[in-house]
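A protein chain is absent from this complex, but the other protein chains hold their places.
Read from first to last, the chains carry the letters A, B, C, D and E; within each, the first residue is number 1.
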Amino acid sequence: MFDMTPNILRNFFHKSSTRLYPKETRQAFGNARGELYNEIEACIFCRTCARKCPSQCITVDTKEATWQCDPFVCVYCGVCVENCPKKCLHQKNDYRKPVTDKEIIFMKGETKKKKCEGDPQET
Amino acid sequence: MARTIIPFGPQHQVFPEPIHLKLVLEDEIVKEVVPALGYVHRGLEMLADVRDFHQMIQICERVCGICSTIHAQCYCQGIEELMGIEIPDRARFLRVIWAEIHRVQSHLLWLGLFADAFGFESLFMQCWKIREKIMDINEATGGNRVNPSINIIGGVKRDMNPDMAQWVLTQLDLVEKEVNHLEKVLLNDYTVKKRTVGKGVLTREKAMELGAVGPTLRGSGVEQDIRQIGYAAYGELAHRPVVGIDGDAYSRNRVRFLETLQAIALVREAVSKLPAGDISVKVKGKPEGEVVTRVEQPRGELMYYIKGNGGKNLDRLRIRTPTFANIPPLLSMLPGIELADVPVIVLSIDPCISCTER
Amino acid sequence: MDILKKLTRKSRIKSPWLLHFDCGSCNGCDIEVLACLTPVYDIERFGIINVGNPKHADLLLVTGTVNHRNKKVLVNLAEQMPEPKIVVALGSCGLSGGVFREAYNVIGGVDKIIPVDVYVPGCPPKPEAIIDGVVTGLEKFSKKKDG
Amino acid sequence: MIKGIIMVFIGVFVAPLLGGLIAGVDRRLTAWFQSRYGPPVWQPFFDVIKLFGKERMVVNRWLVFCAHVYITAAMLSVVLFFLQSDLLLILFVQAVGAIFLVIGALSTTSPYSQLGANRELIQILTYEPLIILAFVGIYLVTGSFRISEILVQTKPLLVSLPLLYIALCYALTIKLRKSPFDFSTSHHAHQELVKGFLTEYSGPYLALVEIGHWYEVVLILGLCSLFWATSWIGIIALVGVTYFCEILIDNVTARLTWRWMLGYVWPMGLAMGFVNLIWLHGR
Amino acid sequence: MKEVISTTKGTVVSKTVDMKKDGYRFVTMSCVELDADTVDILYHFDRDLHLKHLRLTIQKKEAVPSVSLVYFAAFLVENEIQDQFGIRFDGLVLDYERTLYLEKEAPDAPYCRISVSRDVKSGED
Partner (left out) sequence: MLNTILFVLILGPFIAGALCFIIRSGHVRSFIVLAMGCLIATASIILFIKGPFSHTPPPLLGIPTHFLVLWGDDLLLFVMLYFAFKHGHLFTKILIIFQIVCLDYFELFMVDHTENFPLFFADNLSLIMVLIISIVGSLICVFAIPYMNKHEEHQGLKKSRQPKFFAFLVVIIGAMNGLVLSNNIIFMYMFFEITTLGSFMLISHDQNETAINNAVRALWMNCVAGAAFIIAMIWAYVIQGTVDAQKLIQAGHMGGIMLTPLALLCFAAMVKAAQIPFQSWLLGAMVAPTPTSALLHSSTMVKAGVYIALRFAPGYAGTFLSQSLAVSGAFAFLATSAMAIRESNGKKVLAYSTIGNLGLIFACAGINTPEAITAGILLIIFHAFSKALLFLCVGDIEQHIGSRDIEVMRGLYARMPRTTLIAVLGIVTMMLPPFGVLLSKWMAIEAASKHLFVILPLAVGSAMMVVYWARWAGILLSAPHGLKVEPEKQGLLTRFPLLVLVWGAVVLSLCAPLVYSKLVVPILSAPSFSIRAGIFENPTGTFLFYPVMLILALGFIYAVYAAKKARKARLSGPYLCGAQTTDPESFEGPMKKPVAVLSGAIYFESIFGNQKLTVWVNIFGGMLLALLVGGSL
C-alpha cells in the first residue's frame, strides 16, 4: 500500500517539471520539422515538391511563377524539402502559429527564362 | 433486477479515442456488451489509389500517431520484399533503434492511460512526465515528437551520429531510472492490484482461439512475439518475449512494464552493435506481386498485405492492426465485470481505434 | 454591475474548462492534447481542467477528420455546451482533413460541420502550439457575448 | 447575541471563502505532488464566477430546485456548526443537502447522472454511520452532543478517540471525493462515469453545488478540528496534517470500487469506531 | 507469399476448421478486387510465427459462408469486408448489416472501384 509515496514526495520536494510556456520557451531542436518556407527567388517552379507531397497541398504554377501551400493541409513531413532540386524549400524549426481564420501561403517569384529540361507535366 | 443501458462512448473521458459500447448493466455488473465502430474510419487504405507508393509511407505513419514509425517500417519492409531490395545493415539497426524507442514511448503512454483508467491520476502524470524525454528524443532525432518519419523504402532517412546516439542513451538511462521507481507502484501497490488482479481474465486457450496478439497474448502465457522472426536487426539482438501467466489485466500490465525496460535494453544493444555504412539504397522500379509482412508493434503483431501491379499505385494495401485482432478477446472479457472495471479492461488490451478502423 | 461583468469576463478567461473530442484523429493529435495536461506542459496553470462533459465545458478541442458517423456526435457535443464557448480545431486533419482529405469516408475539416474559432496547424501540433491555440481562443472569449 | 451574529456571519460568508481557498490550495498541492506547477490558489473562485456567467441549461427543473436546497442545507449546517449547536442536528441538516443533491441527479434521465447518484448514496451510506459513531464517541467523553460542551474540555478529544478520528478521516476522504473514494464524481473526472452525479448540473447550478461543497468541506474539517479544540495551534496542526494526508492519499492510491468500499471500509471503520467506543465505555 | 492454398466456397469452412484443429491462430482476412466481377478473399493463419493462407476467389454477387462460427475473431473482418466490398457473409455471429464503419452518406462498397476509376487510370500508367 502507498507505494507511490516516494515518487510523490520526490516530486513535492523538487521543482516542478513544468516548462512555464509561454513565459518560458525552449530552443527548438535543430532537426525539428516546423513551418515551411520557400526562398522564392531560388525556386524554379519545377513542381517536384507539389508532386512528391503526400498531402498534395502545394500548388505550383510554372507559367505564373507562383508557389502556394495550404498550411492547413500540410502535414509537415518534409518530403517536399527533401526532394526540392534547388534546395530552396526549407522548414523552420518552429511550428506554425495558430490562427483564427483560414489562410494560404502564397508566393510569387519571377518567371524563369530558362525552362528546365524534361516536361514538368510528366507524372 | 433493474437494468441499466448506457452508451459508453463515442465521446467518453476515459477513452482517448471514440469507440462506442452499448453496455447493459445490472447493479453495475456488465451483462451484455455490443461495440460500435466507425467513428474514426477514414478509409485510408484506399488512398493508395491516389498516392504513389512512396507517398503512402506518410499515410501509413498516420494510421496511428502512437506507433507511426513502426507502421512505416512495416510498410517499407513489405515494399522492399516485393521489390527484392536488401537494405543496408546500418539501416536495419537504425530501424530497430527507432522502433524500440517508439515502444518505450507507447508503453509509457499506455501505463499512464491505464493508471488513469483506474483513477490513479498521479501515476498517469508520472508516466507521461517520463515519456516527455522520449518525445524529446523523437523530436531531436526525427524532427517531430509524434511522427519522426525516418523510414523510407530502401532504408532510413536519417542517420544517428555517435554524439546523438550517446545523448539518446543518456536520456534513456534517465528514463530507465524513473521507470524503475514505478516498478513497485505498478506491480505491488495494494490499490493497483485491487483494480487489476483477476480483472478481465483471458485464458491461454481463449487467447489463442480468439486471435489475441502482443502483450494481450503474452499476458496469457503464450510466448509469441513477431520480433522472434528476426526481421530488421532483431535476429542479431538478444531478446526473449516477456510473458505473464494469469492473463488478467495485472498480467498484461506487468508484461508491458517489463517490455519497456526490455526495449531500452534493446536500444542500448543496437547502438552498441550499430554497424557503419550507408543508411539507404537507391530504389528503382515499381512494386509488383503480393506480400504479407509483419512486425511487432507495441500492441502486438501488425500485418500488412500489399499487392502491387507494377504501377506506381498499389493494387491493394491492407493493414491488420493489433487492436483489430484484440477486440474479439476484449469482448469475451467484458461480460460479468463491474462497470468500474470496463475502462480498466478495455485499456488493458491497449486499444488503438484509429488503426483498427483506419 | 459593471464590476461584476468584468469579473465574469476575467474569470471566463481564467477558467476555460476543456472538452476534447477525437473526431477520427490518428491519435497523434490526441496524445498531444493529453500531453498538455501532464507535468511538462500542465495547462491546469491556466485553470484548464479536462472535464470530459460538454455541459461543463467552455472550450471544445477537436482533433482529426470529420466523417459521416462522427459528425453527428460532434454536433451533439457542441450543442450540449452552454454559451459562451470556443471551438478549437487541431492538426491538419481537424483543419482540412489533412493527408486523408481525399479518403472516401472523410468529409474534411471540423469547420464543415460546426463553426471553428481557432485553427492550430501541425501534424500533430506541438503542445506549445496547442497552448498557443487555447490562448488565442481565450482572447476571442473576451469578445464573445455573455451566455 | 452579538457573538451569535458574528458566528452566523462567519458561517455564511467566511466559510465558503475558506472552503474555496482550501480547494485552491488543494489543487496547488496536488499539482506539486504530481510535479506540476498548478493553478493559482484562487482558481476555484474563477471557476465558480465563470460558472455563474454561463448560459442556463437544464435537463430538468428538479435539478435547479435541488441545487438550491442543497446549498441552503449546506450553509445551514455550517452556521449551526459555528453556533456550536448539536452535532447530530448538524449532520442531519447536512444530510438534507446531500440527499437533495442526489435526488436532483436522480431526477434526470441521464444514465451517468443516475449511476453517479446511486454511488453517491452508497457513499452516504458508508460515511454516515462513521460520523454518527464519532459523535457518539464525543458524547461519551463530554456527556453531550453540543459543540459548546466540547469546547470547554481541557483535554483534546484525540487522546481518547484516536480510532474514531481515523474512522472520521475515512468519512472525510469520502466526503472530499478523494481517491480511492472518488467514484460518484471526481474533480478531474477521468473516470467511467464522466462527472458522475454532477453530469447534468451545469453553469450556475454547478456553481451552487461547488459552493455547497466548500461549505461541506469547511464543516467536515471543522468536525476534525473538534478533536483538538483545546488550542488554536492544535486545531491548525491537526486540520493541516489531516488535510495534507488526505491529499497525499489521494495521490498515492488508485480509485477503488464501491463494492470494495462496502466490503472493506465499512467493517474497518465501524470496527475501529466500535473498539474505541467499547474502550471508552470500559473506562 | 508462400503456402497459399486455394479453396472454394464449399470447402472454405472445412479447411478453416482443419486449420483450427492444427492449432493455427486466425490472423485476419484480406479482400482484394481482381476485376469488375471477382474478388479474392485471403484467409491468413499463423502457427508459431509461421504463416499459411487460404485463397478464395469468388464473384462479388455471391454470398460467402462465414467462418466466424469457427473463429469468432473473424466476425469483425467479415463485417468490414461487407462494408467495404459489399460482399455478403452467410451465418455471421454478429452481423452489423453493413453498418460497421459506413453511414448511408458514405459511398457504397468503396473498395469496388475497378469499373470506375481504375480503367481511366490504367491508361496513364
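We take it that contacts are C-beta pairs under 8 Å (C-beta built on N, C-alpha and C of every residue); 3 or more make two chains touch, one makes a residue touch a chain.
Please read all numbers here as calculations on a predicted model, not as lab measurements.
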Query - Omitted chain's touching partners, listed by label - result: B, C, D, E
**Report entry** Touching the absent chain when the full complex is considered, from D:Val48, D:Leu115 or D:Leu161
**Finding:** D:Leu115
Report summary line: Among listed residues D:Met7, D:Val25, D:Val41 or D:Val59, the absent chain is touched only by D:Val59
Requested in this report: Check the options B:His20, B:His41, B:Arg254 or B:Arg294 and report the residue that touches the missing chain.
Outcome: B:His20
Query - Residues belonging to chain B that touch the chain removed from view - result: 1-12, 20, 22, 25-29, 34-36
Report task. Spell out, residue by residue, where the missing chain touches chain C. Result -> 21, 53-55, 72-74, 76-77, 79-80, 82
Report task. State which residues belonging to chain E touch the missing partner chain. Result -> 96-97, 99, 103
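Simple rule for what comes next: only the chains that are shown with their structure count from here on.
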Report summary line: Neighbour overlap between chain D and chain E returns B, C
Report task. Considering only mean CA positions as chain centres, point out the chain farthest from chain D. Result -> E
Query raised in the report: By number of C-beta pairs in contact, which two chains lead?
Result: B-C
Report summary line: Separation of the C-alpha centres, chain C versus chain D, in whole Å, is 33
**Report entry** Separation of chain A from chain C, taking each centre as the mean of its C-alpha atoms, in whole Å
**Finding:** 23
Report task. Provide the list of chain C residues touching at least two other chains, using ranges where the numbers run on. Result -> 38-40, 42, 45, 50, 52-53, 67, 69, 98-99, 102, 104-105, 123, 126
Query - Where chain B touches two or more other chains, by residue - result: 12-13, 38, 41, 43, 46, 58-59, 62, 120, 122-126, 129, 132, 144, 147, 189, 191-192, 312
Query raised in the report: Name the touching chain pairs, would you?
Result: A-B, A-C, A-D, B-C, B-D, B-E, C-D, C-E
Query raised in the report: chain B touches which residues of chain D in the complex?
Result: 30, 33-36, 111-112, 114-115, 179-180, 182-183, 186, 188-192, 194, 251-260
Query - In the complex with chain C, residue positions of chain E that touch it - result: 101-107, 110
Query - Complex contact set, residues of chain D against chain C - result: 27, 31, 34-40, 43, 45-50, 52-57, 187-190, 194-195, 198-203, 206
